[in-house]
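A protein chain is absent from this complex, but the other protein chains hold their places.
Note that the chains are named A, B, C, D and E in the order they appear, and that numbering of residues resets to 1 at the start of each chain.
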Amino acid sequence: MTIETHARKRLEMIIEQPHLPQFIRLFEQQDVRGYTVLDSKSGKGSRGFWSPARLSSVDDRVMIVAVADEETIQRVLSELQALFEQLPGVAFVSDVQVIRPDRF
Amino acid sequence: MTIETHARKRLEMIIEQPHLPQFIRLFEQQDVRGYTVLDSKSGKGSRGFWSPARLSSVDDRVMIVAVADEETIQRVLSELQALFEQLPGVAFVSDVQVIRPDRF
Amino acid sequence: MTIETHARKRLEMIIEQPHLPQFIRLFEQQDVRGYTVLDSKSGKGSRGFWSPARLSSVDDRVMIVAVADEETIQRVLSELQALFEQLPGVAFVSDVQVIRPDRF
Amino acid sequence: MSEAALQTLLSPVVLFFALGFVAGLVRSSLSVPEDLAKGLSLYLMLAIGFKGGVELAHAGFDLGMLGAVISGLVAGFGLPLIAFGLLRAMTRVSHVDAAAIAAHYGSISVVTFVAASDYIDALGVEYEGYMVAVVAIMESPAIIAGLILAQRDPAAKRAPRWDADFLREVFLNGSVFLLLGALVIGMATGDKGYDTVAPFITTPFKGVLCLFLLDMGIAAASRLRSASGLDHRLVTFGLIMPVIGATVGLGLSWLAGLSVGSGALLITLCASASYIAVPAAMRVALPQANPAYSLTLSLGVTFPFNLVIGIPLYQRAAEIILA
Amino acid sequence: MSEAALQTLLSPVVLFFALGFVAGLVRSSLSVPEDLAKGLSLYLMLAIGFKGGVELAHAGFDLGMLGAVISGLVAGFGLPLIAFGLLRAMTRVSHVDAAAIAAHYGSISVVTFVAASDYIDALGVEYEGYMVAVVAIMESPAIIAGLILAQRDPAAKRAPRWDADFLREVFLNGSVFLLLGALVIGMATGDKGYDTVAPFITTPFKGVLCLFLLDMGIAAASRLRSASGLDHRLVTFGLIMPVIGATVGLGLSWLAGLSVGSGALLITLCASASYIAVPAAMRVALPQANPAYSLTLSLGVTFPFNLVIGIPLYQRAAEIILA
Partner (left out) sequence: MSEAALQTLLSPVVLFFALGFVAGLVRSSLSVPEDLAKGLSLYLMLAIGFKGGVELAHAGFDLGMLGAVISGLVAGFGLPLIAFGLLRAMTRVSHVDAAAIAAHYGSISVVTFVAASDYIDALGVEYEGYMVAVVAIMESPAIIAGLILAQRDPAAKRAPRWDADFLREVFLNGSVFLLLGALVIGMATGDKGYDTVAPFITTPFKGVLCLFLLDMGIAAASRLRSASGLDHRLVTFGLIMPVIGATVGLGLSWLAGLSVGSGALLITLCASASYIAVPAAMRVALPQANPAYSLTLSLGVTFPFNLVIGIPLYQRAAEIILA
């Protein structure tokens, strides 16, 4: 027996914690119905290496994972292009399969 | 020189921390040989927005990542269908490549 | 309107925290331009179940995510083959799309 | 009594709760780190458990203790029935949600107990050391009662889980374990042990309680702010039920012949609702119940009510009836 | 004065900072867990706020307080202008970076204040309780000033954000909130409240400060070690600006007729640079500014300077001019 699965897109972003509300707002506007925020410990990008600033959370980065249908993700990506001109961060998109298509 | 890689499936779930033992048990039953549990900070789903309940861990969510061969993941998915009728959570499956096929 | 995206590879590793510097060094040598380290809570692998050792961080595991072009990831994989003979850990590779190709 | 009321309102303990509450309402970035809050809670358990044990070592066991324990058990099993009936009569929550909420109100809140004991200490009223044991004893019966109520749900698709995960959650819950453990250690080491640990468990006690209540205030307000599905019927329940619980507690205290101090504490326990042990157990045993209702009610409505209005009232009632 | 200097250098507070600094430089694995450091910081805020409030309850409001508050506001709005001019004249940082750094130096560092009050306490010099209110008042004006400066940037592509996220960050910042809240609670409960909480807020105070400064030392050294883009011009600014700020603070103290103790504290506040509230607000409002500059300067250069050299100097100056 094979379970029927349905194709969706998985968007993964790494952004600065203080800007999280702006990205969440973008999700709300574009009807992203679900997402999960994960803590990150350290990393490196175009602005060099970072690890959490002691004594404050300004340097903290978070990873956001959101699975949605291709069209929604496309809308989010086109908004992200503008947002990433002002705010630091990266975004990756990949293919996933889900079992409950009505949910995503 | 290209490294030889082998196709496997990556299952990613987001579930409530208090139910973790039940999902782990499912993994054991279906012979999933490896998995990793990651902490999550906040998120949104069909039950609305959540962030860790202060003073208790009942509202905490975790992400589980497990890579295994397609057949194993199929078995897990078919069990998950039933489990997700009782417990909240989401599951996504994607393709990955591994370099040590005997391990997964 | 569809946003133009570009294919890259996403490498995901789970390794022991005390060995992180060695893997970071490998990234530097192979010109991996960006990566993110995430905390993990517990897991199971060929060495059995683990959860953070109380009182010390020797048992902590971290997940590293790095997105780069295929060639870079190939170079990293071939080095990883040797490193994984000495150090515990796992690595998975998948396909992702990015919107700013010059960055990855 | 209006002066006493003012005095309660102006106690640092209540004021820090209020400060946290305001911070939560206006969404200030003020927050007590999670690990610290857990540490403060461990400290409070350890301190009251140990103190209770030392007092018990002095006083020895007596009949009063038996009366208090039986009262606690009666309340623990009985209050959920009352709460369930009330919820089904006056609110629109489903059978299983009513059972889950009932379990919260039959069980107890340790911090409410600590705040009450601090209040009556300040008045110079004494209470028996065994009341700490009663706290521990009252944590679990209501969970059992709640599950039995849930089991009777005609619409239930599956029975609640009574498996090992659940039983461990109920009977080996960390806070009960530490409370009882510290009590036993206090009894075993007596004054000698107390003297060495005393500076640790007395000097910072009140301050730790303030800091902890600051966090409770933030948590209560955040819960209320993001409350969904909480209508005026449920809020009314959250204000009436503690008074009913208190009345039951007063009756039991009278029957058991408790002292004013111990009576005030038993009344408070009956009036208080769990927000740690029961939510955790319900999540495992009744995942279909909506946790938002019970936690918001117990933390956001009943806890503040008890802290600010209830405790002085309960103490006064104990004074009048039990003295 | 060289004996006094030696005494500062040999105070546990400075020595623990030095220990942390060395640990950070040699990359020892020594670290204070993040949640613990946040807890220590909460404790310090709560303690100085409460103590200040109790003192205020004694002394009541007077004209001196008004003078101190006005001085604080003048410095908060004025110092960023001086800092901005200096930065543009003597360093090569961009307009927006200069504005962001200027905001840090117009605002204040609570720990520097705590260290200074500890220093003058040890000398037996008194200061007024309202100085704690001045600390809270001086946190935010410089942020406003910095944003106005940034807005005048001809090269700016977009205006700084003055939206709700930002305003909450500025005016409902957790540490300011707790400081003011504890102050109000201290005033409301007065000596009675103080007596119950005193052991908590006095007994461990100095030790907590040492542990916190150990962490600050590690943080300062780590910042300096990984500093990129910090040239000698910026470092010079980080050493000159506190002295300029101190001079302004001395002038204001004299005009406002402050006591020696309160004056020394106002001078210290003017000389100190923010490393918590302002960085957080800037990240939201001016994401294009490079946070590495400002945080490294304020934490890695100005804070150590003030702690080791500045505070005794400022106190001495206050003694000479204001006595």
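Please note the rule applied: contacts are C-beta pairs under 8 Å (C-beta built on N, C-alpha and C of every residue); 3 or more make two chains touch, one makes a residue touch a chain.
If you're wondering where the values come from, they're calculated on a predicted model, not measured in any experiment.
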| item | value |
| --- | --- |
| Chains still shown that are in contact with the chain withheld from the display | C, D, E |
| Hidden-chain contact residue, picked from the options D:Gly85, D:Pro199, D:Gly229 or D:Gly257 | D:Pro199 |
| Options D:Leu15, D:Leu36, D:Ala115 or D:Leu266, residue touching the unrepresented chain | D:Leu36 |
| Selected from D:Ser11, D:Asn173 or D:Ser259 as touching the chain missing from the view | D:Asn173 |
| Interface residues of subunit C (partner: the chain not displayed) | 16, 18-19, 21-22, 48-49, 52-59, 86-88 |
| Hidden partner chain, residues of subunit E it touches | 10-12, 15-16, 19, 22-23, 26-36, 39, 122, 202-208, 210-211, 214 |
| Residue ranges of subunit D at the interface with the undisplayed chain | 33-36, 38-39, 42-43, 46, 50, 168-169, 172-175, 177-178, 181-182, 184-185, 188-189, 193, 196-197, 199-201, 203-204, 280 |
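Here, only the chains that are shown with their structure count from here on.
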| item | value |
| --- | --- |
| Third chains touching both subunit D and subunit A | B, E |
| Identity of the chain that, by mean CA position, is farthest from subunit C | D |
| Pair joined by more contacting C-beta pairs (A-E or B-C) | B-C |
| Proportion of interface numbers common to subunit D and subunit E (over half same, under half different) | different |
| Distance-maximising chain from subunit E - centres being C-alpha averages | B |
| Rounded Å distance between subunit B and subunit E, as computed from the means of their C-alpha atoms | 46 |
| Approximate Å spacing (C-alpha centroids) for the pair subunit D, subunit E | 41 |
| Chain centre separation (subunit B, subunit C; CA means) in Å | 18 |
| Residues within subunit E bordering two or more other chains | 34, 38, 280 |
| Where subunit B touches two or more other chains at once, by residue number | 38-39, 94-95 |
